[in-house]
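Worksheet: one structure, shown below.
Right, subunit A next:
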Amino acid sequence: MIIANYIGAVLLMFLGLYTIIMKKHLIKIVMGMCLMDYGVNLLIVSIGFNPGGTAPIFTISELDPGAFFVDPVPQALTLTSIVIGACVMAMALSIVIKIKQKYKTLDAGRIRRLNG
Partner candidate 1 sequence: MGLPFIKEAITQLFSKPSTEKYPLVKKEVSDGFRGKLVFHPELCINCGMCMRVCAPQAITRTIEKTEEGDRITMEFHMGSCTFCSMCADFCSKNSIELSKEYSMVVTNEDDLKVRGSFIKKAPPKKELSPEQLAKLKAAKAAKDGKAEEEFDSCPDA
Partner candidate 2 sequence: MIQHFPILSIMSLFLGSFLIVIFGGKNRFIRNSLAVLFSAIPLVLICCLIKPILIDGEIFSYWMGDWEPVSGFAIGIGLEVDALSLFFALLVVLTIFLAAVFSLKYMSRDDALDKYYTLFLMLGGGVLGLVLSGDLFNMYIMVEILTFASVALTAFRNWGKGSLEAAFKYLVVGSIGSAFILTGVILIYAQVHTLSLAQISALLATEGLTPATIFGFALLFAGYATKAYIVPFHPVAADAYMTAPSSISMVFSGMVNKAGIYGMIRLVYMVFQAMSQSAMQYIIVILGCLTMFIGVTMALSQHDFKRLLAFHSISQIGYVLTAVGLATALGISGGLYHALNHTLFKGLLFLCAGAVFYSVGSTDLDKLGGLAKKMPQTTIIFLIGAFSISGLPPFNGFMSKWMIYQAAYEKAALEGSFFYALVTIVGLLVSVLTLASFIKVTQSVFFGQLAPGCEKAKEVPFSMRWPMWLMAILCVLTGLFPGFVNRYLVVPASAAAIDTTGYIDAMMGAGYGQQLGLSPETALSLEYELTGYWDPIAWLVLFVVLLAGLMISLGLGKASRGPVRRPVPADPKYDTFFGGEASQHSHVGGSDLFWGLKHNLRHYFRFMHSMHSGVVNDYALWTVAGTAVIILFMILFL
Partner candidate 3 sequence: MQILLDLFYVLIFPGFLFCAVVGLLLAGIDRKIVARMQKRMGPPIVQPFYDFFKLLGKETIIPHAASRGVFIAAPLLGLVSLVVMALFIPVFGFTAFSGVADLIVILYLLTIPAAAIIVGGAASGSPYAGVGISREMVAIVAYELPLIIVLLTVGKKAALDGGITFSFTEIQAYQAEFGSMLSHWSMIPAAVAMLLVIPSEVGSHPFDVAEAETEICEGPLVEYSGSLLGIYKLNHAIKMFILTALFAALFLGGAGSGILIVDVLLLLLICTVVTILSMSLPHAISARLKVEKMFKFYWTLVTVLAVISLVLVWMGF
Partner candidate 4 sequence: MFKKIIDNSMAKSPWIYHINTGSCNGCDIELVSVITPRYDAERMGFKLTGTPRHADIVVVSGPVTSQSKERLVRTLAQVPEPRVIVSLGSCPRPCNVFKGSYSVEGPLDKFCEVDVSVAGCTPKPEAIIDGLALAAQILKEKRRQK
């Protein structure tokens, strides 16, 4: 378990949240969401790491059930999480394009017709 991974993951998440909250430009907000997502993905991958373990692929000859290998489940979770992250980004960017067409601006401060 490498501490650097965790610090990196938490930092990425924090940076993502920071940009979402502080930045007024919509594209930057979408980037913030991306950052946060990748931070979480990094966290998931690094959770499953056992120091000294080998890749959990059974085709390699010397791997027998007793061998010590890295936990495969988080890797699977990360795959799905990356896919989901990609879809969300695609959706977000398409909405941003439509907002630009409709509101003629990308400044979050001026896109607030629904309030109160």
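Here is the rule we go by: a residue touches a chain if its C-beta (ideal position, glycine included) is under 8 Å from a C-beta of that chain, and two chains touch if they have at least 3 such contacts; residues count from 1.
On the choice of candidates, all candidates are chains of the complex that A comes from, given by their letters.
Remember, predicted model here, so these are calculated numbers, not experimental data.
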Looking at this complex, which of 1, 2, 3 or 4 sits next to subunit A and touches it? 2
Hey, which residues of subunit A end up touching candidate 2 in the complex? 13, 16-17, 20-24, 26, 29, 33, 36-37, 40, 43-44, 47, 71, 73-74, 77, 80-81, 84, 87-88, 91-92, 95-96, 98-99, 102-103, 108-109, 111-116
